[in-house]
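Pasting a structure below so you can have a look.
A protein chain is absent from this complex, but the other protein chains hold their places.
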Amino acid sequence: MIDETTPQPADAAAASTTPVLMVDGLTIGIGSRKDLKSIVKGISLSLTPGRIQGLAGESGSGKTVTSLAMLGLLPSNAVVGGSIRLTEPERGDTELVGMSHRQLNEIRGRRIAMIFQDPSSSLHPQLTVGTQLTDHVKRHLRMSSKQARAHAIELLDRVRVPNPAEALTRYPHQFSGGQRQRIAIAIALACDPIVLLADEPTTALDVTVQAGILHLLRDLADERQLAVLLVTHDLGVMSAIADDIAVMRHGEVVESNVRREIFANPQHAYTRELLASLPGAAGFEESTK
Amino acid sequence: MRTRWLKIPAAWITPLGVIGAVIALAWVGIAFTARAWVPFDPLSQDLPRLQAPGIDTLMGTDALGRDIFSRLMTGASVTIPLALMLVLMSLAVGTLIGAIAGYFGKWVDELLMRLTDLVMAFPTVILAMVVAAALGPSLFNAVIAAFVVSWPQYARMTRSIVLGLRTQNYVMAGRLMGFSPFKTLRVDIAPNVVGPILVLASLDVGTAILLLSGLSFLGSVLNRQRPSGVR
Amino acid sequence: MTELLEVEDLVIEYHGATVVRAVDEVSLTIAPGEVLALVGESGCGKSSLARAVVGMEKPRAGSVTYRGSEVPLLGVRRRRAQFTSIQMVFQDPNSSLNPRVRVGQQIAEGIRAAVERGDEGSHPEEWLERVGLPTDMISRYAHELSGGQRQRVAIARALAARPDLLVADEPISALDASSQASVADMMRKLALDAGAGLLFISHDLAIVRLIADRTVVMYRGKIVESGVSDLIWNDPVHPYTRALISAIPEPDGKGNLPAAPAADAPEEWRSELPEALDRV
Amino acid sequence: MGNTPRATRRYSTSSPLVGYLLRRLGTSVLLLFGVTIVTFALANLVPGDPIAAALGEGAASNPATVEAYIQERGLDQPLPVQYANYIGGLFQGDMGISLRTTQPVADDLAKAVPATVEIALLAIIVSLGIGVALGSLAAYRRGKISDQLVRVFSLIGLSIPTFWMALVSFNFFFLQLRIAPGSGRLSPALAPPPTVTGFYTVDSLLDGQWVTFTDALAHLMLPVFVLSLFTIGLLTRFVRTSVLEVLDADYVRAGRAKGLSSPRLLFGYVLRGASLPILTIVGLAFGTLLSGTVLVEAVFAWPGLGSYAYNSATSLDLPGVMGVGLVVGVVYLSINFAVDLLYGVLDPRVRLA
Partner (left out) sequence: MRTKFRYVAAAFGLTASLALAGCAAAAPEASDSIVIDTAFTLETSDPGRNYVPTGYMVSKALYETLLDFAGSDESTPVPGLATFESNDDATVFTFTLDEGRVFSDGSAITADDVVFSLNRVAGMTESKANFLMNGITVAKIDDMTVELSTETPSLKLPALMTNPSLAILNSARVIENGGTTDDSDAAEAFLNETSAGSGPYILDSVNFESQVVLTENENYNGDEDIDFTRVVIRNVSEAATQKINLEGDDSQVAVDLSGDQVASLSDGINVFSTPSAQTIFLLINQSEEVGGVTSNPDFANAVRYALDYPALLELAGAGSEQATGVIPPSFLGALENGVEQDLDVAEASLEASGYKGESITLEYPNDYPVGGVSFTPLAERIQSQLADAGITIELAPAPFTTQIDSYVNGTEGFSIWFWGPDYADSANFLPFSAGQKVGLRAGWTAEQDTDVVNLASAAENATSFDERETAFSNFAEALQQRGPFVPLIVPGSNIATASYIDGVAYNSTWTMDIAELQAK
């Protein structure tokens, strides 16, 4: 009952068009004015519809903070510099850095959506799946409760949560980890955003479950022409679905290239180091058994 | 570094925290030195009665013609140590009971926790009244009354901390290395209970002062309804 | 060669509103100097099994025998010296170390356990060195260390007790990807140097196959496949093992999506295949 | 199995809910029993002669009266017999005759308890409203001036002596500003509404007496205000801590990432997430309010449980003291029970059955 592996040459997924989200010289510092700790030191990235941009690095390298900055979700004592620009054909450019809360709320969930690492903590334990799937839909898309519910069932069906109608009345703890992450993805996609930020979306999951989620992400990116930012420290995951990869270290992007080049022909020492630490990487096996 | 839990957490260093610490220290200072510098003998009844606050008598005089300011300052030397004593007593007994309940679990826990429930289900006023009625409503007896009702919160907190600690990996690791129950309590559990309990205790000193003044107030301020027939 | 550890028909159940059977009649053995890996998805019962091995879990049925005697339950009472040669490394490095006690002292406790059992003494510094940490860390507290450093200290402490059996419950899953493999590798070496048996629990088959002599695959409380690691990795016979291995994304840069099972776990994963057990 | 589920509940009856309720009821009855024993023992340990105090000089020197008094109340029986008689009476709804008021304790309490519960309920509702608002505000603006102000306010609320505050506010709002009514539950010109619940506000509405209702409500205002100050302080402090904790939770960040409006996020996500600890503290505060109102009741001449407890205790009125002990015990246990049930309502994870 294993899905027929569809070797998807991701490169061919979609013709590369113009980027929808451009990060330019982003700097992030956290702390008081006198004691500002620099977390991200001027990085640039661009997200293109239908492509998955990987962001790799150790914990503490600043990759999660970068993704949060795109939604203005950093703590209030964070200082953000540089530019994050959202480009939409019908709306033109929007600068996200320095945007007011009210304006950001129109972008969040609507244009740019996000999924988090651990679905058991990113879903509200006391609210039904239905509520969490529809409340922002009603707000952003001005849907009635009935419409929103139908829409939610459709979404759950798409992310392959069994018995979608019944699932709406249940609470997150009544689902398995994999299904919770599927629900979280459904929530993120509910308002049909153009950018999806995925922060370690499979780290908390078992490998068999992870594989399913990876498939789902890849398929959704393709069919909805989503621009995806995939933050992960797992190079296996990166290798499976990312189209482009940026490697971060100490708040800086040390290397950025298309996937194949990063794996086959790493330029930066740190990238090489990362690859060498992989189990099964050349040179590793000799030292063990 | 040795007594890490005594180090003031950075989170405490707020304007409010600093003001609070300064006030607390000031009061302790007053408590110890007041007798030396108050303008009047707090016991002397020579001043005119019930004076309004003024230049001579900062806060006026009481019904016996004593200087209220002098009495207040010297009174701190009685109340503050008593409040500290109350907190320490509650802390000692409550922590001990909570630690035993949490560590040994099972029926010991059940028994001790029902006991704390009993005290908590008991009306505080009645308990305080009965103690006051039995021993006389002096400040010291108020301490005893307050103690009876205030130890359970320490017991509960300690128990929940110990329950949490009991399954901590390092406690398990210690046991795997053959720690005796006493050593586990001493090395792995006690030091980790002390911090939060001290925080609770420091917050509790204020409450204790309030409770004590409330209890000693009851006897002196309220006109009790006269028992029938005594006229 | 007599077995160091023998687990026989072990059953562990949790009684809540419903009864959960976490480990269902599992048997396995570990010989001295052998590295046995236990793999499976979260919730498959591998942690329960590990905890039962050291006596932290009370078996519902079956037995756990260490050097011929039943492992006693780890109660409030002091553990007998003969069993202090079983040590454990835990998953969460944050709760593995006592936050109020210096690193050096904590390792010294391990040394003390070894000395009390009649083994020779040692110094905390030696152990720090062996796990690849600078010796001046003995005067540090846990909160001054990174997650990876903490886990190394926890390993040093367990090894300082000179265990004959080391149980490691997901010791690397909380670490950064780049250090996972190296820590696992280090554990294997140190355990083998000491001549101890190692029960290594992980959900990461890719690493397990590199360090374990034998591998046991668990699914829903039961062993579905076991045997020599390479054999299982290269030629899995049980459908679950196959799915597990094929779901591992290959970090080759080729953009191949791993095979994904359907949203619901297939029934055949539960099937019992006698030929998948004890493969040599 | 990263975290092993702790096996705590043992019963495996067909319905866990029924088993739980039965066990709960059992321990409650035992606890109440304990409360009565302790009260009885304590009250009898106190030195003093309630008969001399209750009868007064004249009657106490009249042997016939003393004899009749002792006989009627069974005070000549040994203490265990007296206790057994008391418990026996309890099962028939008889809580004895108060030595102080000479009325049946049950009747006294039936008047006193609603009077106090009416204030306490209103105080808890007001405190909850204000405490949640201020606490959330402080948490949202952590470290800012408004946060510091709220925290100072909460500290003031926690440390103002109630008796003093009661007198000062009575003097100020009634005497100086003339916006509050005088003491008591109703203006003297009005007759209390027919007793249904014992709450004057509810009873007057049930009876359609609008004037009595507004008057009763007006009389509640000041005592509720004074009582609320402490609970507002307590709740503000607590709500702030709980909300701060929840604000850091992933699900709140996820809610924010969805672009939810601020009120929706606050009420739907943050406060709901913080509701369990808040509920716990509200339960505790309510218990304190019920038994801790003696000073406020004295100032506002409120014929409630606090005054009754105080007067019973100081006149060594054993049946009165026992009655109060029982009532407070029952209330404490009911609140605990209600809190547990509400836990189930608020958190699907702990929902039973």
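For clarity, chains are labelled A, B, C and D in written order, and residue numbers in each chain start from 1.
Heads up, the rule we're going with is that a contact is a pair of C-beta atoms (placed from the backbone, for glycine too) under 8 Å apart; a residue touches a chain by one contact, two chains touch by 3 or more.
Since the structure is predicted, the reported quantities are computational estimates derived from the model, not experimental observations.
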Query = Which chains here would be touched by the one that got left out?
reply = B, D
Task = Out of D:132, D:150, D:229 or D:309, point to the residue that touches the absent chain in the complete complex.
result = D:132
Request  = Would you indicate which residue among D:75, D:149 or D:218 is in contact with the undisplayed chain?
outcome  = D:218
Key: Touching residue (missing chain; options D:140, D:170 or D:251)   = D:170
Among A:96, A:127, A:209 or A:228, the residue in touch with the chain that has been omitted = A:127
Message = Of the residues D:96, D:181 or D:259, I need the one that contacts the missing chain.
response = D:181
Ask   = Taking the full complex into account, what residues of chain B touch the chain not shown?
value = 43-45, 49-50, 62-64, 132-134, 136-138, 219-220, 222-231
Note = Across the whole complex, the chain not displayed is touched by chain D residues 46-50, 52-53, 55-62, 64-65, 67-69, 72, 101-103, 108, 111-112, 122, 125-126, 128-130, 132-133, 167, 170-171, 173-175, 178-185, 187-192, 214-215, 217-221, 224, 264, 267-269, 271-272, 275, 298-301, 303, 307-308, 314-316
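Note that only the chains that are shown with their structure count from here on.
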Message = Roughly how far is chain B from chain C, centre to centre by C-alpha average, rounded to an integer in Å?
response = 48
Query = If you average the CA atoms of chain A and of chain B, how many Å lie between those two points?
reply = 52
Ask   = For the complex, which residues does chain B have touching chain C?
value = 1, 4-5, 103-104, 168-170, 172-181, 184, 187-188, 191-192
Message = Going by the contact rule set out above, which residues of chain D touch chain B in the complex?
response = 6, 27, 30-32, 34-35, 38-39, 42-43, 45-48, 53-60, 100, 102, 143, 148, 151-152, 158-159, 161-163, 288, 291-292, 294-295, 298, 306, 309-316, 321, 324-325, 328-329, 332-333
Task = Name, in rising order, each residue of chain A that touches chain C in their complex.
result = 1-3, 5-11, 58-59, 160-162, 177-179, 182, 206-212, 214-215, 218, 233-241, 243, 259-260, 262-264, 273-275, 277-281, 284-285, 287-289
